[in-house]
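The complex is shown incomplete by one protein chain, all other protein chains being positioned as in the whole.
This part shows chain A:
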């Protein structure tokens, strides 16, 4: 098995040897240029947006509907554009290159990049507009991307960033000069905003002075899993191809694997419902203490480029011939296909995530918190490494280093999460902020404080869970038995896929195919055995299937608990806010944990609880209605209980759940 170093090069290496200033001022050579490039200044682009037929059309509509003067709306459009527009500027970029070279060097040991991916992308940048689609786990993602492109003498990207960055003084402006443009988080039906945004992105795309970059997930995933893809930007990108304005669009999925996420603590807190601080420059300065920390390495994998044309082969583009190209139109079939493309992009990203040894540690530790010794853990992790490699999971496992040293090194980087005692015992930190403090977990507050540590560890475990989700779901589908008929297995599996659409995103149209492939893979690896009728767990497979089951069961348990809550608390007919419900459930679960009846802290994740509610809504168990105060949900205990019963087929569920039926107030503010 080749190590990461064999097919990736460390781009920090030359920075440790050479001058940062020379790096920043280097002449960029051989920068690939799109053969139909159209060079425009940011100002010209903005003018073109304002002159566009698309904008005029929408403004004419709005003007007649709202009785406003067109001039007034044009001014509004102008303001949107000012707020949105990038101002890519090489001078700023070069000065930043020095700073970032320095920052990256301090934070990280290595930044590994696969050169072969860069080469493929470089070649295609001449042929068609390119869209970079990195995974999004950290704020650093886009700085990192621009840095890598600069390093390889590639054109710098235009990056779609959330408008919240704009609030940060300086940083907002700097981002703009790095090619960032800002998109409001939600502008759903604001037609003017859509028009400006669509035109702006499409002009930049078709000009193709540099690649467009955005995150399919829309926002950072704080859970380590993949968020359901957002399709807005992808549709905006697909439109010029569907309407012949570009010959093709090349999509480049990029998998960024961090050994340690810089903002991991914030993520853990957010999962528990502690609001994320508004992005502010002073917040960033406070974060300076992070410079004393060791964040390990990053592996950036540029995956094989995907041609949008190939993906859209089945589409009859001539359907768009009957309306002008400036009126947005996407047929339901096209929208489905765009959704499918997004899922496939994510699949490619998932396939190229690199698991650090710490991810494997986290996966083991969470299954038996506070009960591993270093020796046991070492042997379990070593087993896990070999086991998952069978399934094509890439592990960054240094060749020629002892397993225990590797785990030691991982612990060093993640010292705030686990403690190794003299007797070899390994325990979780009690609190994220003061690892050595003692926390009383018989109180709800204590439970939530300690839960943050679990959240963090679970985030790393989830890298693996996301990559092995199908194996996990197939294992769960055995329902604890050691054999099952093919059909039954698939039926159970299908239920889980439906239940976990939010939890583990995948392309629904490939569901059966994936199931079949995974079963064959498990058979090939000797974990399962099958004939025409039956699938059996082999003796060798018992440990694997048990591992996969244990990895996935907390999610299922969480969903079951949600059902229990809903059954015990019938909704009022007008419905209750979804956020509020998730929060209530979280508090109930915290209580149960504090009573010692449950040990799965990770179920306290609001992300998991909300996902469960959303999934039940998709399944038609909950009824969701819009209101002025956000979405409301209502349900009947009966239909919920059917789902709960179904879930209990898969896993052992707790018998004593009296605290759920206890009436009583729930404290909403937990101090952490």
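Operating definition for what follows: a contact is a pair of C-beta atoms (placed from the backbone, for glycine too) under 8 Å apart; a residue touches a chain by one contact, two chains touch by 3 or more; residues count from 1.
Just so we're on the same page, contacts and distances are computed from a predicted model.
Student: For the complex's missing chain, which UniProt name, "Actin-like ATPase domain-containing protein", "GPI-anchor transamidase component GPAA1", "Hyccin" or "Alkylglycerone-phosphate synthase"?
Tutor: This omitted chain is identified in its UniProt record as "Alkylglycerone-phosphate synthase".
Student: Per the definition of touch given earlier, which of A:43, A:169 or A:317 contacts the omitted chain?
Tutor: Selected residue, touching the omitted chain: A:317.
Student: Just one of A:33, A:248, A:425 or A:529 touches the chain that is missing; which is it?
Tutor: Residue touching the chain left out of view: A:248.
Student: Considering the complete complex, identify which of A:120, A:325 or A:483 is in touch with the unshown chain.
Tutor: A:325
Student: For the chain left out of this view, which of A:23, A:36 or A:165 touches it?
Tutor: A:36
Student: What chain A residues would touch the chain not displayed?
Tutor: So the residues of chain A touching the missing chain come out as 36, 243-245, 247-248, 316-318, 320-321, 324-325.
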